[in-house]
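Omission of a single protein chain aside, the complex is shown with its protein chains in their original locations.
On to subunit A.
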Amino acid sequence: MTTVPQVAGAKRAGTAGSAAGAPAPAGPGAGGSPSRAARGLSLVERSAVVGSFVIMVLLFCLLAGDTFPTSGTVKDILDQCAVPVILVCGLTLVLAVGEFDLSYTATVGLAAGLVIVLTAQHGWSVGPAILVSLLASLAVGVIVGLLVTVGRASSFIVTLAIGSAVTGLELAITGNKTIFQNIPVNYADLSAKTLLGLKSPVWAALLIMGAIAVLLHRTRFGRQAQAIGGNPTAAYLAGVRVRRIRVIAFAIVAVLAGVAAIILTSRASSYYPNSSAGFLLNTYAAAFLGASVGRWRGFTVFGSAFGVLWITTLQTGLTQANAPAWTSSFIQGLVLAIAVLVASRGRQATS
């Protein structure tokens, strides 16, 4: 099986270790008293991503003072974060169990195609169409999970392969065509509803983020998942049902991909073929960026969601400030590289 390189530790100190029955990894202060300089450096490293976010926001406030620090921009950013946050919540679970998933954006495409084809071309009502597309997403996740666990295949390769097959299925179902006619009005309305000034996708993302955060960080399942990510053999020996938890993680990310698909197509009132592929790198970047936030330096739901916020804010600010197109990719890549290095240093310090 392919396991996620422990760039970010992939576990929270204490919880992961205790769940697996393995000794808890030492915290930053373990192994003797670090020097004041080392503690200072550690603090800088821990706050690098959050600090860069604050600096970035201040800069954009200066560069686009009329438009950036407005409630409209904040709402736009939150709205744009909704879908990637939902995806990154699922991805965080998979990364936490030490696996990769390259298929979830293809699952978004399949679910998007299914729900639109069923409603627009076959006259299904919205509820059953959504249910079928979520079930199809679940099926993809379970298949991936079983292939990775029971089939003992590399998750990197399996999800790449299944992703390709699922994209083929999507194109077969939709005829690889943009579908924009006969979309039910109540389907488009799903993502247009507003509560306390925020659109329904933002609320959906917040709810999902909260639920997955509780699941990963406050339940036995979550502790076991992180134990598997930290050391699957130790977790297995400690009685953790490694296969089952990994299958569940893949199933959850797939279902969340289905939810993301519904939001995407509802917002657009249309289906565009293979339009979700662009989310893959951004969500991975967000998860790894988020992994270097705070003192845990592991994959956390809030860290990943913060990573999404970081990237979306950067893109929005640069667009509003009329920065050249290359700047977004350049800065994003640079900060991600620094974040991974920071996390890697942190791991070395704690190991």
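Here, a contact is a pair of C-beta atoms (placed from the backbone, for glycine too) under 8 Å apart; a residue touches a chain by one contact, two chains touch by 3 or more; residues count from 1.
The criterion applied here is as follows: contacts and distances are computed from a predicted model.
**Q** Name the chain not shown, per its UniProt record: "Substrate-binding domain-containing protein", "Peptidoglycan-associated lipoprotein", "Neutral metalloproteinase" or "TIGR02186 family protein"?
**A** "Substrate-binding domain-containing protein"
**Q** For the chain left out of this view, which of A:S47, A:Q121, A:S154 or A:Q320 touches it?
**A** The single option touching the absent chain is A:Q320.
**Q** Consider the whole complex, including the chain that is not shown, and state which of A:S52, A:T92, A:S269 or A:T300 touches that chain.
**A** A:S269
**Q** Would you write out the residues of subunit A that touch the absent chain, in ascending order?
**A** So the residues of subunit A touching the unseen chain are 64, 67-68, 70, 72-73, 76, 79-80, 176-178, 180-181, 188, 191-192, 199, 267-270, 272-279, 282, 315-316, 319-322, 324-325, 329.
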